[in-house]
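What you see is the complex with one protein chain gone and the rest in place.
By written order: A, B and C. Residues from 1 in each chain.
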């Protein structure tokens, strides 16, 4: 039988069976609009409340600080534009990093076109921002700092607690894009001094098209989606009840197995990294090692081979990965993240990302370690920029 | 057995079985991120393409003019703010009506706080805007006209073709909120000269949390949700594949039964309207009669009784309706729509909306006609503002 | 959304009606706002012997007037005066925040009825509270 090994869990995950079971009745049976007053709407109202409680308990927030959105991108856009528009009387300066997801970067660029100035902090060769840079960047015009919790391409976990503390000291709102972290690592918005946090259901075995923005009580934020009074008037639109239910169930299960999965995936990750680096010459691990790397993230550059080539060769062998460089790209520009950590264009073009998850086994890792070196060899053999 | 008669189809609909069947495989089997390059992503890519084709064929647009969103509210916000931000060099004036959904009205209010001016056209006693008013309101600063296709509270169908023609003549973009219309009445964006059109899946037996904004080719629009390159770079976020698949299937089925349902529902609607007006004194039908009213909408005011009271009494009798006035309201302000058509506050407070749909039968209508007069009688008997 | 107690009093409001020879009548609310409460009391020996009311308004307004009528029946005027909107809401096992003002209506209607009685008996009027509750706006609109 042809192999089918999914190693792109950072791109999206399947919806797990327990989650799907909990979702299903809300399509046809408890289908009411939760804003309705009649008794039939009680079920959908309660379902949303339960989901909100589950999310709040996992990140240690209050229930009423949880707002459901349509995904990580909306949450990021809302946080950044919502803070900007609501606080423009206080200042027009925003700080973020060069390695943010495009949802953050492009929201920031939109604001630059509309009267705001944005500082994009550089990162070091492992992808970490420097606290000193952040401290120096904050001015009396700064209203928001948005630094991702962990990077989606190279797995770098930023010093969130320290950033939170600094922002608190300076009286500046702190938003973090935790899309790659929620469900996978412990988060405590209280002790970490996080004011706003984005998550996305489909990154932790929940459904696509549903996310959360946590907004600390008292934070002044303008709507992104104006309209009805849903979500206490802060995010309009008839609630996506099945999606919200699914996200709530998924985060609860993820939390319950988190410690176990962190250990299991870290071991698999390190076996995969070490295996590749040992078996293939002229490679480079992108991002840090150890505890400051996401437990499921492997990102490696191969000199003399282009990433998309590897992706398709692995696909032929039944392994699904993504390129570290911008996917589906016309590929003149490689990943902004890889360039920001100082990779040459060549190395940046030659990277792939393998991200592990629930169904990943040691056999899967062994299989990749068996086939990948052969693939590299084949492609390097025909590469004009490779000579051994 | 206790009755359970849903008459709030304008609030939301159940997901029909055929739609659910088509959605299900995309949660666990074809769960890939459609932007991924590997072969495993082909299924989800194709599914989205099919959905796009289905939507396009129903409204007579091109496939690439269909953009998936998270619902009607996002589509409305995107259309209005997106046109405003992208065309502010051309002008800062927007025209809409007083009876729009809050997604449109509150998006417009946001723009008023940010340098735009908005004209809110009045409507006549049946809820129609006057073309002359529109013509007079358009200035050389006008960049957008947004008039809903049909009103969600009183069912008034606006003169869309005429508005489209006028906007085309004047060289102004025309957006219409067709959330209550798609799937229920024929729409042709081409012949009606519509530049942007909003729809929402859960109003035609598709899932909640997914919608569409149709954007005519060549229309200059800024993103609402910035980020990745999904939806040709115009609407970021990992695609909600099950939702999109469901919307596509739902619109296709709705289209196929549309003619039949229009006739069936219109007959039930008129039976219900006539029955209530005949059996209960001192009532008023809100909105027009005949073909210019949505086939499934009934909205009636009862002097001397408050709408929420009726809602709960009907709930006790197993009938689920909504109040014409703003629901879940502290109710000092009744519906802006009912006030705009000139209702007194008293009458506006005493209205209920009954909206019919797939499962509504003639027996259901008969049952309502049997119990509603008794309910009115009971409540009027204890009303200090009622004396017969 | 509402407690069982609210729904019970809404479904079967107690003491509904009018007292044609009432000793005091209190009317509050405004049809513009969607609510009017009219309370009739019959007073004997400083005690509220009978109470009736008519209410136009939402479910919790009807429930508030119903429970309030029970709370004041048989009480002295002083006791009845002290029944606050909070007591009304508590007797209903609570009201949603946006509906607290319905209980305020009940308190005010009782106060008005008592002062109406006092006025016609040339007694000094007691000082009424001003409408204390902030009514929050809330909309939904599907």
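The definition used in the following text is that a contact is a pair of C-beta atoms (placed from the backbone, for glycine too) under 8 Å apart; a residue touches a chain by one contact, two chains touch by 3 or more.
Bear in mind that the values here come from a model prediction, so they are computed numbers and not experimental data.
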Residue among B:155, B:209 or B:228 touching the omitted chain: B:228
Contacting the left-out chain in the complete assembly, out of A:65, A:308 or A:364: A:308
Listed residues A:12, A:75 or A:223, member touching the removed chain: A:12
For chain A, residues in touch with the removed chain: 8, 10-12, 101-102, 152-153, 304-306, 308-309, 312, 316, 322, 325-335, 345-346, 349, 381-386
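Here is the rule we use: only the chains that are shown with their structure count from here on.
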Distance between the centres, which are taken as Cα means, of chain C and chain A, whole angstrom: 54
Centre distance in Å when chain A and chain B are each reduced to the mean of their C-alpha atoms: 34
Of all residues in chain C, the ones touching two or more other chains: 1, 138-142
Chain A, residues touching no fewer than two other chains: 33, 35-37, 227-229, 238
